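What you see is part of a larger complex, with each chain still in position.
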Amino acid sequence: ATLDDVKANDVLKCGISTGLAGFSAPDANGVWQGFDVAVCRAVAAAVLGDSNKIEFVPLTTQTRFTALGSGEIDLLSRNTTWTFTRDVDLKQTFVGVNYYDGQGFMIRKDMGVGSATELDGATVCIQTGTTTELNLSDYFRVNNMDYDPVPIETNNEAIQQYQAGACDVYTTDASGLAATRATFEDAEAHMILPEIISKEPLGPVVRHGDDQWADIVRWTLNALIAAEEYGVTSANLEKMAEGTDNPEINRLLGNEGNLGEMLGLDAEFARRAIAVAGNYGEIFASNIGEGTPIGLARGLNAQWTQGGLMYSPPFR
Amino acid sequence: MKVSDEVAIQITDMNKWYGDFHVLRDINLTVYQGERIVICGPSGSGKSTLIRCINRLEEHQKGQIVVDGIELSNDLKNIDKIRSEVGMVFQHFNLFPHLTILENCTLAPIWVRKTPRKEAEERAMHFLTKVKIPEQADKYPGQLSGGQQQRVAIARSLCMMPRIMLFDEPTSALDPEMIKEVLDTMIELAEEGMTMLVVTHEMGFAQAVANRVIFMDQGQIVEQNEPREFFNNPQSDRTKLFLSQILGH
Amino acid sequence: MSTVVDDGRQSFRPSMLLYDTRYRSLTIQVVAAILIALGMSWLLWNVVQNLAAQGKDFSFGFLGQRAGYDINQQLIDYNSNSSHARAALVGILNTLLVAFLGCVLATILGVIAGVLRLSNNWLVARMMTVYVEGFRNVPLLLWIIAIFALMAEGMPQPRDFREGGDASMVLDSVAITNRGIYLPMPVWGPGSGVLLAVFAASLAAIWAFRRYAHKRQEATGEILPVLGVSLALFFLPAIVFYFILGGPVSLSYPELKGFNFGGGLHLRNSLIALWLALSLYTGAFIAEIVRGGILAISKGQSEAAFALGLRPRRTMSLVVLPQALRVIIPPLISQYLNLTKNSSLAIAVGYMDARATLGGITINQTGRELEGMFLLGLFYLVLSLLISGVMNIYNASIKLKER
Amino acid sequence: MSDTHAHTVAYVRDTMLPPEVPPAAERGVIRWMRANLFSSWFNVLLTILGLAVLWSLLAGILPWFWNSVWVADSLSECREIRDALHGTGEEVSSACMAVITERWNQLLFGFYPQDLYWRPVAALIVFLAALGPVLFASVPRRLVWFTAAAPFLMYWLLWGGSIGGPLAVALGFAAAWGAFVLGSRFSGALAATIGAIVVPLLYWLLLTGPVAGLIGAVIPIELQFVPSKDFGGFMLSFIIGVAGIILSLPLGILLALGRQSNLFIINKCSIAFIEVFRGVPLIVWLLTASLLLNYFLPPGSNFDLMLRVIILVTLFAAAYLAEVVRGGLAALPRGQYEAADALGLDYWKAQRLIIMPQALKISIPGIVNTFIGLFKDTTLVVFIGLLDPIGMSNAIRADTSWQGINWELFVFIGLLFFICCFSMSRYSQHLERRLRTDHS
């Protein structure tokens, strides 16, 4: 089983993107940082007790599922959209959603376009090998519009093409658009069109057929989300871990019940996961939130209590 | 052997430099129709350069070269005219390896003289017979021995019916047995009265056929004389030295 | 003396399998064959096991399914409702297109650069050296990416062609933009069939004239101006008929409509960048081949031709080129082979070649990597075997002439 | 026999003429310019054209480079500095070289731990030193042992870990050698060959682990282990290239022999292998390495992507090397084979002692060229997610600080490749020239 392998190797092999601003990118010291990376780190901390016992495996859109299927990685955390075919036909197991995204369009303001429905005949830059391509094709077909796709291998090149005006529109997940726009020298001259043409629930993926491992990843993610809901932060984690009067928090942090053991881990798995970089909200804020150059608003990714979709099933 | 009074080549005060190197210095030479001149001299003395100037494979910088009444200048037409009057045989034959012997011989007549192919071939066979290798006509140069190749090269030049033939050490790349073949061919030519300038160290050949031997050193004509005098009674010290080396070995 | 004659000739002993030259090779081959077969079946067995473990099968059924994605450059009809097989075909044609264009341009560039490297113009020779060394010693991938980026950044955007923009069309008919080049496209009107017929007729006439000129030269020695007449025959009748017929072929000019130019022929940036990069890169190698070929023809050859009175141009065509080509063509064809294979780097600019469709999106969407990669590899293999087959035939034919 | 005639003038020069300087138009700069730049109207045209191209290129590149910003933390900071220096008014082209100064180490070494950079450097030095005995005849023969040990030493330096691992693997080769010697002493050459193949295989399969542990226990020398996912940048390209060439050499030689062989099955199989690997682009093989190789291995086996890439690159290079070596074999005169036969050497001894030493020497330029090609082609691993220089540049640009930067990285990477490949190709040309004179 994956858990045994991970424990035996004492390292978690985590598949990430070869580079996507805010989600996974190496810093000057060669340490991978980002929103997707944080999920890996949380799982590593939960399972192995050390958020650094990770081997990051950069994957392209084309190699990601094979790497997972062949056991080259234990966990894929690489802005991967949860779709029916991927789940059922390609035999992956999606364990949850860490980011609710949707495909959007970015365009220069001075093009005078206010809506995606006015994009008839536009040249569209698009990354290949993703669901984006299919969504785009469907969207224009449904709206009876023409377009000229310019498929590009990497985000960087797509940006370059877009900035140089080689395409009118750049389409990818709205989070990526925002992240990209933020780094422009003339960010103000670009806008993201209001239409979001697809649902892109992004989440960590594990191999089909190992339910225990899927549960571990799922509940580690849920722990991060729940922690935000219950106000467990990296600042007050120590104190809360000593025990609170909220049994849900106690169960979450391992003071009550034996949820951890049920997973095959120890009682404090969630505590360690949260300790890495805080709860979901903190991770969001420090990697892609409004305080960062990426500057994403919580939007759909707010807690359900605040009108968002982030909703952890109860720890019970 | 008759030598007419007609001037075939007239070189006056000719100078040539390779870059800053003064190769030929104040060359004065008159060659008459039908004359056979042997040029010798130490290596690097400018013999090859001199005869290459005559058909403008090299450009001279000062002085005058008049071949058959035409002055060599930058005028392309003159150069063409002179080149088809002057045949040249190289040390390394320079046959065209992708063409048969016959094609080697007919190429220039057809494309320069605009001779019909049939006629060109007949003439080529005639000259190939003369150099005694008509049976090789359909082979390729690579299939012949060195001596045969050089004879083809002579035939190839003859096919253009030149009035003057230049030879640049035609036998020095050959094995001893083959040298004889080629020299025999050249002697035959000489006997027919062809104007010839031959750079060679074959002193036997010089004595047998030359009207004049020219000795060059350091880009200058140091001595010239008729062969008997030249060999038996050299005047200049350099010539003596050179001859003692050449004949000694 | 007595001779110990080995009379093992007739009777067979097992040791002969190893020590008898007649059987030894057989033994080795049988052992090799068994080992190879074992290795192969081990690999196949693993594949079967792995497929079973992942619950997959090996079938090409996915080729018939709806592809669902769009391809921006199609030489044949295709839309997102077409099948994966058709998408693969579109990609294959795109590969062939860029490989063909690349070979042509690379040859032109290579010949020019190779000849100029030998030029007695110091500056130009040096610049060509820089070109050749620069392209040969930097990875092709980097060149492709750089040229693609350069084209995107260096050329005007379509909107610059609007009123007040600072770009304008060349001759009012060609738009060079950073999305590609828009060219006028011929529109075949009524009567254009006649024009085509005239054109075919002039091709025939050129052929006939060449034969006639050759015959005539053989007979009289006269040399007719073949090149000039051929060119005239090539262009004149077609032009004359064009006007006689009242211009049956019109051009549809590209026009700025909405976001983009419409009408005309659109050469995409991805195609141009890939094409240019492949050609420049391969051209650098071809330049070296051409230079080597010309240098292989010793100076003596052209001097001999000059001494015979042949003009430089004739010397080139009758003496130097026929010899140089023998040296040049075999390595040239293997460069074509390389170029064709390198066209798979289309991935870097998003040019939709066979790798991008069949070996990329299709595999990605269907999860059929085994089948997809197999077909892709097969395609390239067949292509290169074809090209090297041509090369072998050519090599054999020139060897024949040398005897 | 020549008869005198009227025109014969006996002539003797009594004073030799001194060399003169050529006429003005034939001298110095003027002559040089005339000969090299303006010798005909066509050349004049070419010169002008060349100057124009040169001017436009330099006008674009020089100011950009000249105005470079070398120290900054991000692209936006670069822009601020640029604006501060040159004013915001007009567009000043300026390179943001700060990305290089900040990230050069990643472009060179990937994520290799910074305090261990000495190890790849040492491995490179070992590599160069090991080449000595192969490339230069003047280096003492005995150093060949160092060359043989170098791959293991390099492996150990790069990956680290206990010295037991590489030593244990190297022992396998020693075992092969021992089996061969023993075999040929006590039974035939064939038994020796079989032994030399079977013994090390068995050893590697069964004993390497324990032996490695044992050696590790006896000789407790250990370097910090660096996993291959930390490898990147130029180091990665170089390792893949070098490993590909070294590992493919034996296979390439066997394939070349197979292709020369007159045994039908072996001949055809070699040809099939060579044609298949040469006929399919490297990128397809790399995708195979990352997508398919696992299908061909027993279920559950799974190893390092880098290793898989090296395996396929090795097979790919072997096909090319086979053709190179075949050229070397073909260049050997038949007499060498016959002389070896006449002396009673068997096939393998003749190959090892007579044929290969000569054929390989002839092939060295070809091998170097293959290596250059392979080294350049390693950039393709970016498409399967390995962080070679180009992949690394993508990762760097994914950092929000550097998103949007392009040319500086391209130029840096291109320059590094150029320097490596250019010097290697010069060297191989030099070798080729030397070989040509050696042989004629």
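Letters A, B, C and D name the chains as they come in the text, with residue numbers starting at 1 for each one.
Here is the rule we use: a contact is a pair of C-beta atoms (placed from the backbone, for glycine too) under 8 Å apart; a residue touches a chain by one contact, two chains touch by 3 or more.
What you are looking at is a predicted structure, and each value in this text was computed from that prediction instead of being measured.
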item: Full-file chain stoichiometry, since only one instance of each kind is pictured; value: A x1, B x2, C x1, D x1
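The working rule: only the chains that are shown with their structure count from here on.
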item: Chain pair, most C-beta pairs within the contact cut-off; value: C-D
item: Reference chain D; chain at largest CA-centroid distance; value: B
item: Mean-CA-position distance for chain D and chain A (Å); value: 40
item: Distance between the centres, which are taken as Cα means, of chain B and chain A, whole angstrom; value: 87
item: Rounded Å distance between chain A and chain C, as computed from the means of their C-alpha atoms; value: 43
item: Residues of chain C engaged with two or more neighbouring chains; value: 145, 149, 347, 363, 369
item: Shared interface positions of chain A, touching two or more other chains; value: 62, 66, 153, 160
item: Those chain pairs that satisfy the touch definition; value: A-C, A-D, B-C, B-D, C-D
item: Chain A residues touching chain C - in the complex, by the definition given at the top; value: 61-62, 65-66, 69, 85, 89-91, 111, 119-123, 128-129, 133-134, 136-137, 141, 147-153, 157, 160-161, 164-168
item: Complex contact set, residues of chain B against chain C; value: 55, 57, 80, 83-84, 86-88, 90, 92, 94-98, 107-108, 110-120, 140, 142-143, 156-157, 160
item: Residues on chain C engaged by chain B in the complex (per definition of touch); value: 217-223, 298, 300-301, 303-311, 314, 318-319, 322-323, 326, 401-403
